[in-house]
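Apart from one protein chain that is not included, each protein chain of the complex appears where it belongs.
Then we have chain A:
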C-alpha cells in the first residue's frame, strides 16, 4: 500500500500501524504525483502482486485519469487477456466534509462510470467498507474504492475482526417499502434513510431504500425490480446534476420500467457548480430537498 503520506499513517489515519506491522517495503510513501502513483500501481499489478494505491483526495485523481481510463481499464481487453492489472485497487477519500470546498469535497464517480473495465465502489458504513474493500482487493479487475471522508470520524459501527466479503455489483435494499424507491450511495444513503422516516411520519408514505454500493458495473436488476414494485424513483447524490450518475440510472430505469412509472424519475443532486466553501449548506442535496422532491413525486 503506497501513496502520499501513507507511511506515517495517512492524513486520515487509514494506514496507521501498517508500516510497523508489514514493513517498509510494503507500506511506503511515494513522491507527490498521482499519475505516478497509479501508473506504478498498475505495473505492480501486471506482475501479479497486489497493489493498493492511495490517492489522498478524490479531487486529485485527475492527473491519474489517463492511467486509469486508458491503461488500467483497458489492460486485459487490449492484450487479449495476455496481461491484466486486476490486482490493483485505488482507494481515495470522497465526498463532502462540511468545509472541504472545491478541492476536498468532490464525488467524481460519474467520470469513471463511463469507463468499461474498472469497478467503482462506495461504502456507506464501516461494516460495509471492510467487506467491500476486501472484495475490491480480491477482485480480478482494477477497482476504485471511494471512502466518504465525512464518515471516517462520524460513523461508528461494530466491525468483525475476521475478514469477510461483501459482493460487488450488488445493490442492497436496506429498507423495504411500497410507494417509492430511493437510491443513493455513500454518505447520501443516510440522508435518504432519514427522508424515508420523514416520509413515513409526515406523509404516511412507505419508502424502499437502496444503497447502490457499486457504481459500475451497477445492479440494474435490483433497482428495476424495486421500481416495478413502487412505480416511483428518486436518486440522490452530492455530485453535480448534469451528467451525474443519477442520469445513467434514470435513463436505464425509464427504458426498463417505463410502463410501471407513476411519476417522472426525480434526481436530487448538487448544483452544476464547483463545490463551494461557505455555501455548502445550500449546495448539498439535504434531507429537505429530498423530502420536497419526494412529496412532489407522490402528488404527481
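To be clear about the criterion, a residue touches a chain if its C-beta (ideal position, glycine included) is under 8 Å from a C-beta of that chain, and two chains touch if they have at least 3 such contacts; residues count from 1.
To be clear about the criterion, contacts and distances are computed from a predicted model.
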Which of the following is the UniProt-recorded protein name of the chain this complex doesn't show: "2-oxoisovalerate dehydrogenase subunit alpha", "Small ribosomal subunit protein uS9m", "Sestrin 1" or "IMA1 protein"? "2-oxoisovalerate dehydrogenase subunit alpha"
Identify the residue among A:6, A:27, A:46 or A:196 that touches the chain left out of the display. A:46
Out of A:15, A:67, A:89 or A:188, only one touches the absent chain, namely A:67
Which is it among A:15, A:92, A:169 or A:187 that touches the chain not included here? A:169
In the full complex, which residues of chain A touch the absent chain? 25-26, 28, 30-31, 33, 35-36, 38-49, 51, 63, 66-67, 70-71, 74-84, 86, 116-117, 119, 140-141, 169, 217, 220-221
